[in-house]
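As you look at this complex, bear in mind that one protein chain is not there, while each of the others sits in place.
To keep things simple, chains are lettered A, B and C as they appear, and every chain counts its residues starting from 1.
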Amino acid sequence: MHLNPDIPRVVNQPGQFSFENGITVTCSRAGYAEGVLEVRPTSLNPHGTIHGGCLYTLADTVAGTAAVGAGGLSCVTVSGTMEFLRPATGKRIACVATPKKEGRTLSVMQVVLTNETGKTVATGTFTFMLSPTKQP
Amino acid sequence: MHLNPDIPRVVNQPGQFSFENGITVTCSRAGYAEGVLEVRPTSLNPHGTIHGGCLYTLADTVAGTAAVGAGGLSCVTVSGTMEFLRPATGKRIACVATPKKEGRTLSVMQVVLTNETGKTVATGTFTFMLSPTKQP
Amino acid sequence: MHLNPDIPRVVNQPGQFSFENGITVTCSRAGYAEGVLEVRPTSLNPHGTIHGGCLYTLADTVAGTAAVGAGGLSCVTVSGTMEFLRPATGKRIACVATPKKEGRTLSVMQVVLTNETGKTVATGTFTFMLSPTKQP
Partner (left out) sequence: MHLNPDIPRVVNQPGQFSFENGITVTCSRAGYAEGVLEVRPTSLNPHGTIHGGCLYTLADTVAGTAAVGAGGLSCVTVSGTMEFLRPATGKRIACVATPKKEGRTLSVMQVVLTNETGKTVATGTFTFMLSPTKQP
């Protein structure tokens, strides 16, 4: 994801896949980000629990925000892994992203997704390739 | 994902996260499945390319369909990894899922996602835990 | 890995791939394990740093020990991912494994590998399938 210094203005916007699916970045600073999924009837899979792709979208969005951090950087996701630890249900899923490594070219972020009772429903690891933000 | 024998009837339905985001399973047989993402203006990330979470949703949905195969099985995703090999753009992304292993308890499926020009934009590996479908 | 209640007696033994390569499990209790790699001239890759396969062996061995925990369980590794965050050098690498999830059938363990100065050189996530230990 390309993210300019005012991340919420770019990500939390109509038209964005994440935003259109109920995902908002709620906190963003260097090497740290938080976000939340407001669960909708259309967030679900055939089991009636939250679709893994919806959780992945939350995770990737928040991790990418943490990777670009304080601004001046752009990133693309190189790879991402998720472990789905228990069925995800409820009205809200929170996500926190913190660094495993912040490099000049690559950053590796870990995410923890929790339900409303504070239980971890999924975890993940995302690798991003960084580049300086092109100034307009 | 829980999937009964008539997978398309369950997955390709309004209300499903995948379907609501333009994803349709187009082929399903034992150990094989195909699907397609019809790209929308709301499928994108801040770069203007298709969001990794949208591609992941396509991959997970098609891989799960292949895992349950000919029916009689239900599955949940244990973990999934994706590699994003080039920016995904265009009107349609196709996904094919084939087995790395089909076990009694666990199945491992690989996916290849291609754009309209036939180039691979992403690959992935998904592990599913299987159980017999509860008969209603 | 199959591990009976007295893990150190089974794992820390001549003939074991891990032990033969300088790896010892140093702590083992329910949902937690520690281990150490004593680096040898033969632990290295062409760069002269510790081979990723050697680090992976340390990680898998310690994570499996944590997965079987207090005994009575046997486990096999379903999958494992590692992120190599910086070149691994020095005389010793320590590894700590803690649970992401402990289930009846599957357990997911995370590992952190640190060098002698306390810097994280690699992290990983391992999924194990559990079964009761066969009693002789």
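The criterion applied here is as follows: contacts are C-beta pairs under 8 Å (C-beta built on N, C-alpha and C of every residue); 3 or more make two chains touch, one makes a residue touch a chain.
Quantities reported herein were computed from a predicted structural model and do not represent experimental measurements.
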Identified contact with the non-displayed chain, of C:33, C:67, C:82 or C:106: C:82
Candidate in contact with the missing chain, chosen from A:49, A:79, A:110 or A:123: A:79
Residue numbers in chain A that touch the chain omitted from display: 78-79, 81, 105-106, 108, 127, 129
Interface with the undisplayed chain - residues on chain B: 81, 83, 85-86, 100-101, 108, 110, 120, 123, 125, 127
Positions on chain C contacted by the hidden chain, ascending: 1-3, 10-11, 15-18, 20-21, 41-47, 50-54, 56-61, 76-84, 87
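Assume only the chains that are shown with their structure count from here on.
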Averaged-CA centre spacing for the pair chain C and chain B, given as whole angstrom: 32
CA centroid of chain A to CA centroid of chain B, Å: 20
Geometric centre distance via CA averages, chain C-chain A, whole Å: 29
Residues of chain C touching at least two other chains: 81, 108, 127
